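For this depiction, one protein chain was excluded, whereas all remaining protein chains were kept in their positions.
Then we have chain A:
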């Protein structure tokens, strides 16, 4: 076949990104054993490197990998003397697919369902949220335990333990391996989207020395959101989430300066925003909104689109943004959304209107320890031309802020408010 070693290695790497989740998901359904599924999938990819070099890259690498992994599982189970019925079932499935043959037009559906089963099980609300994130990255995205541990800044042993516990609970507590039935689906879908969003934010929020590793988390979150949007074409919120992530990610090059300090939206170099991501994001958002079933992610994506499609900061349509935050507040009545709306109203209708809303939040005392509350007040006071009061508010924010880069940002602002 004349395949170079490099071709084979590249083909395996590409197949890993494309097929890992599918191979694992299918094996979990067949064997019910998460560890066995992972081991056999790993084994199949290791074999692929060898065999594809020798025999050529199969026309359908996914089918080759699935078959190889299934055969491997069959071997293991045979050695463990598993029930005859299960073995027969596996043996039949292991035979059906010829990976070097043409594509079977009917083959797609079932496989796709397996990945959806997998994501819903990984994101089951009875699992701790940290475990949901880790399990999704391990089984669906194929990150190693070490990679996940590094991304979340915990020791590898801790992460391994987290994964072991999660898999044990799935087995022992009887968490079903399935796409939830209709009456549970909306709520569980929200849960899955929440896990992907959290994953993205983990990567997005990092502005310290670990940023390189963590931008990968954003890329993984986008990859998974893309997969979910494809698997759930009728769910506009899945499209909305993907749009939102792309629109945020589009600004990744300008969000922090060379020193790693955050740069405010107004001061970001808009020519360096990723236009391809912006266009894709806005396109997806339009498609989602046409379904006529808006939700929190679509609204947040619409807000992000207002920012990314404004040619200059001055041209930002703050009235539109304030309206969208009002819309978001109806769906998510949280103090944090109210704070964002307060800022948008301040930008649209003048700082005083925004400050009145901030004062309301302060009176209610829900966000007393949240540095962005005084930071928002400070910013609005600065814009209102009241630097002395702004400086006081920045000082309060500095007492509360934890992230070092954000601290430097606030200190810079504070210095600007002080008389020279």
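We adopt the following convention: a residue touches a chain if its C-beta (ideal position, glycine included) is under 8 Å from a C-beta of that chain, and two chains touch if they have at least 3 such contacts; residues count from 1.
Everything that follows uses one rule, which is that contacts and distances are computed from a predicted model.
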item: Record-based protein name (UniProt) of the chain missing from this complex, from "Transcription initiation protein", "ATP-binding cassette domain-containing protein", "Amino acid ABC transporter permease" or "CHASE2 domain-containing protein"; value: "Transcription initiation protein"
item: Which of A:190, A:287 or A:309 contacts the chain that the document leaves out; value: A:190
item: Options A:243, A:328, A:358 or A:393, residue touching the unrepresented chain; value: A:328
item: Residue among A:198, A:231 or A:384 touching the omitted chain; value: A:198
item: Sites on chain A contacted by the missing partner chain, in the whole complex; value: 124-129, 131, 165, 168-169, 172-176, 180, 184, 190-191, 193-194, 197-198, 201-202, 204-205, 207, 244, 248, 255, 262, 264-265, 296-297, 300, 304, 328, 332, 334, 336-337, 339-340, 343, 370, 372, 403, 406
